[in-house]
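Missing here is one protein chain; the remaining ones are kept as they sit in the complex.
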Amino acid sequence: MLILYVLMPVLTAFAENRFPQPQFESGYSLPGISVPAPRVASWELLDVLVLGGALSLAAWLILKKRSRRGVFLLTVFSLLYFGFWRKGCVCSIGSIQNVAAWLSGSEAVLPLSVAAFFILPLVFALFFGRVFCAAVCPLGAIQDMMILFPVRLPRPVSLALGMIPVVYLGLAVLLAATGSAFIICRHDPFVPIFRLSGELSILLAGVVLLLVGIFVARPFCRFLCPYGVLLNWASRLSKWHATITPDECVQCRLCERACPFDAIRVPVISPVSEAREIGVRRMQWLLLLLVLLTGLGMGAGFRLEGVLAPLNAKVKLDQILRSNHPAVEKQYAVELEAFRTGGRDPHILRAEADAVRRQFRVGGACLGGLIGFVFGLSILGVSIRRSRETYEPDRGECLSCARCYRFCPKEQKRLKR
Amino acid sequence: MSLESKSSQSLYRVVCAVAVVSCAFSVLIGILLISNSMAVRMASPLDLPELEHLREMVKASPSNQAVTDKIRDLDQVVRHLYFTGLASRKTGIILLLTGMIVSLLSLKAVAWLRRQPPNPREYPPDPDPLQAESVARWAVVVAGGVIVATVMIIAKEVSPVGGALRAATAPIKAPAQFVAAHSAPPTGAWPSFRGASGSGVTSSSNFPVAWDGATGTGIVWKVEIPLSGMSLPVVWGNTVYLTGASTEKREVYCYDLATGTRLWKMEATGISKTPKQVPEIFQDTGYAAPTSVTDDRLVCSIFANGDVIAIDPCAKLLWTLDLGLPFNRYGHSSSLAWYQDKVLIQYDQDTEKGSPSRLLALDAMTGKTVWSTLRKVSDSWSSPVVVETGKGAQVITMANDAIIAYDPASGRELWAVKCSGSDVGPSPIFAGGLVVASITGDRIYAIRPDGSGNVTTTHVVWTSEDGVTDVSSPVSNGELVFFAHSGGLITCLEVKTGKKVWDHNLDGEFYGSPGLAGDKLYLVARNGTVFILKAGRQFEEIGKATLGEPSDSSPVFVGDRILIRGLKTLFCIGNKAK
Partner (left out) sequence: MNELKTRDAVQSRREFLRSFLRGALLVGLAGLGVRTLLGRRCQAASGSERMKLCKGCPDVAFCSSAVLSAGRKVWQLDPSKCTQCGRCATHCVLQSSAVKCVHRPAQCGYCRLCFGFFQPGATILNSAAENQICPTGAIRRKFVEEPYYEYTIDESLCIGCGRCVKGCSAFGNGSLVLQVRHDRCVNCNECSIARDCPSDAFRQVSATTPYLLKPGAESVAL
């Protein structure tokens, strides 16, 4: 044993075949190695086809058939197929990161199915609104099941909370594009439930979100989901969007409280009660604010490098190597050991880490600016008064779940016919 | 609306009860699940320290039946615990899901039974739109601020190594100013340890065979070297570079080859940020044992503490690099090698004490690592040699355990020969198509360099126990190869076969490697005597010269002069008239 230890450096230089393969005399033949195959490619094609089919069906059910029951059944199907059967992976929300990583020019490949999961819901949103959220997304589906006693959130609160997904999206794109982390996937609260296994903290977060969802309908979709931001923007441009009433609104107010997501906008007919100049001046200030926020965002984003870059493995390792601090070295002993035995060069690592840091500065500034701009836009958005004659869903926030249909007397009449 | 009839009321009651029970059930199972997984995580039954302790006890007394029984029992319990933990988790999750589905359905029913028709008359009036607008604006602004602040704080918390430790940044490079194309060594240049070929051979033979360092006879110039060192001079054109070091100082010197005037002296300071320990070394090695490399653009030197410095001929610092303190029993002594604008460093260390041994190639002009290859060998004292094998260049390295060749362009390991030497000091040479390596404490190996992988059994052409040296490297004229043992034994072998041609005991100890100029073999003994032999199939002494002071140097041949480093003096030997 001792001799072996002494000889170890010699032996490891020739790690393979220290002991020659025996020549068996008893007719023993070598067993093979079992190599179970991963899922075959055609299954992934099936996923894309199911996605396309489910989206088309959802659009038809919502816009043409106007059937809440149909939407509900499709939701259950999606929960079972994309959720529990496909274990919530691949999902459109996570695909943002793959696209970002791919566009940033890293080595990451973008499989066709992932590209389809990213593109299809957005295309459907551009035509039909957020039908993906309504009945196809498994994360939405599991939350949709939990809506029991929805409460109305005050508008300022939901507006304020609605800012979180923008930041989340920005961070996710930045971290994915720099090859640092896929934070959306890492913190996906419902995937552990679909898999019946996963990190305890994330699982708990999912359960808490579901419990909150009993009262605050679909909290993840409205106040966290980064893909929802993209769908929100796309849906605002939608060609055909779900309407509460099948024909003309009679302003009965019955649907006013029907939406669990507070996405129904009441008519605004009253003339403006302030002088025009005040409004104009406010607009000017707000435009200035928009510019200011963009600049501020860029500055803040540029500085984020210091706090975000260590999430990148290379930067982190570089920091550990450079710290020369016994506490750090103890905490990361495994990493240091692996680095040393791996024969990688600390100087190359440093150069790579510096390149990542640069990416973080540039990307951080861009995304910070964009986030600032979006903030400014939403402040502008709440200040612009549009006259509205009827009850209509907010095209951005409406999830096209078709719940409000049943509250409309015209719809009841249509159904009786 | 439907709670009026008696039956619906009782239905409502039942549904409510089901909801309460199923909710309580789910909560209970949930808590159990969490505590279970916490317990499994905390206990990590498979890594019980108790079990480890018992195993240690068994090792101490293998025949102790009580302990082995205890291990077996504990092992059984632990495995059972682990796997039942996993299984119960699975059933727990399924129970929880069932409970949740039941409670969800019952709650849905409750909600449906309690549903109220919308009554717009009860709705509170809408707030004033202007006021609502301003509140909304503020909400967005405040939310934005809070979110950005939270992100910053979370990121800072998550940030693994912490801000305080982010400060230290080591300097690496100074921009390369003196950029010119690397030109081929002029005839007479001696750019690295044992010359351009790495074998200590020069083809011209018009070198003196007699001189006296003490009296000055036959000495062109001699100059005192400020700090001592084992390193040899390297020469390019008209400049000679040399290094010297003490425990505190590390210096590079530049001399005029024609006159011996010192052109400049440069101290290698501030390479490592933190003050470095002085490495523990063997006195015979010294702090400046490795020889530098040079070309027309720079001289690059390495010292015993792992500091590397590159200076241009005009004494401008090009770059410095800290390789970290080497753990080397006798002190780092491996000289630098040169390959196509790359400086190669064989940085072998005691792997049990320090970081792993490696061979690295630095870009000569910037000091940036071009490649770095891990060497699974312990500390060594031999220098890498770049040889042109006819099928591409190879870096040949030696260590106690192996002779390994690498591709100098990529650092890829090409072939290796296992050996079992100890304290290997000599460097390999390439002669007659073979790599000849004298492994101290083992044998001399002659290897065909066209193999790949472990070629111990396939490509070793001959081995010889005759002539194995301990400090000095061999030298060969392509037909014969000569070895000088520190005890004074000179051995001549045939390159092709390894057969002994002759051996002879000389009155001297040899640390410096022999040099071969034409057909003359120059051997510098430790006491300063230089023996000049004929490099032939018979032993024949041509001449004998003295330096007048001890020397562990090898002769450096440039033009028609010989440079030899004495203990304190650098001698330039040649025809004074020139």
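Miscellaneous remarks
So that you can tell them apart, the chains are marked A and B in the order they are listed, and the count of residues begins at 1 in each.
The rule is short, and it goes like this: a residue touches a chain if its C-beta (ideal position, glycine included) is under 8 Å from a C-beta of that chain, and two chains touch if they have at least 3 such contacts.
Predicted model, so just to flag it, every value in this text is computed and none were measured.
Every shown chain that the unseen chain touches in the whole complex is listed here: A, B. The residue from A:V90, A:V131 or A:V328 that touches the chain not shown here is A:V90.
Touching the chain that is not shown, out of A:V50, A:V76, A:L122 or A:A205: A:L122 (per the contact rule at the top). Across B:P49, B:P62 or B:G390, the single residue that touches the chain missing here is B:P62.
Of the residues in subunit A, those that touch the hidden partner chain are 1, 4, 8, 11-12, 15-22, 24-26, 28, 30-33, 35-39, 41-42, 44-45, 87, 89-90, 94, 97-99, 102, 109-112, 115-116, 118-119, 122-123, 126, 181-182, 185-186, 192, 195, 197-199, 234, 236-239, 313, 334-335, 337-339, 341-342, 387. Against the chain not displayed here, subunit B makes contact via residues 46-47, 54-55, 58-59, 62, 67-68, 71-72, 75-76, 78-79, 82-83, 86, 89.
Please note the rule applied: only the chains that are shown with their structure count from here on.
Between the CA-based centres of subunit A and subunit B the separation comes to 43 Å, rounded to the whole angstrom. Looking at the complex, you find that subunit A touches subunit B at residues 9-10, 12-14, 145-146, 148-149, 155-157, 159-161, 163-164, 167, 171, 196-197, 200, 204, 207, 214, 252-258, 266, 268, 270, 273-274, 293, 300, 304, 306-308, 310-311, 316, 319-320, 322-325, 328, 340-345, 347-348, 350-351, 375, 378-379, 382-383, 385, 407. By the touch criterion given at the top, residues 30, 34, 37-38, 41, 90, 93-94, 97, 104, 107-108, 110-111, 118, 120, 123, 126, 128-130, 132-133, 135-144, 147-148, 151-152, 155-156, 158-163, 165-166, 168-170, 172, 274, 321, 351, 355-356, 358, 360, 368-369, 371-378, 401-402, 404, 416, 418, 420, 454 of subunit B touch subunit A in their complex.
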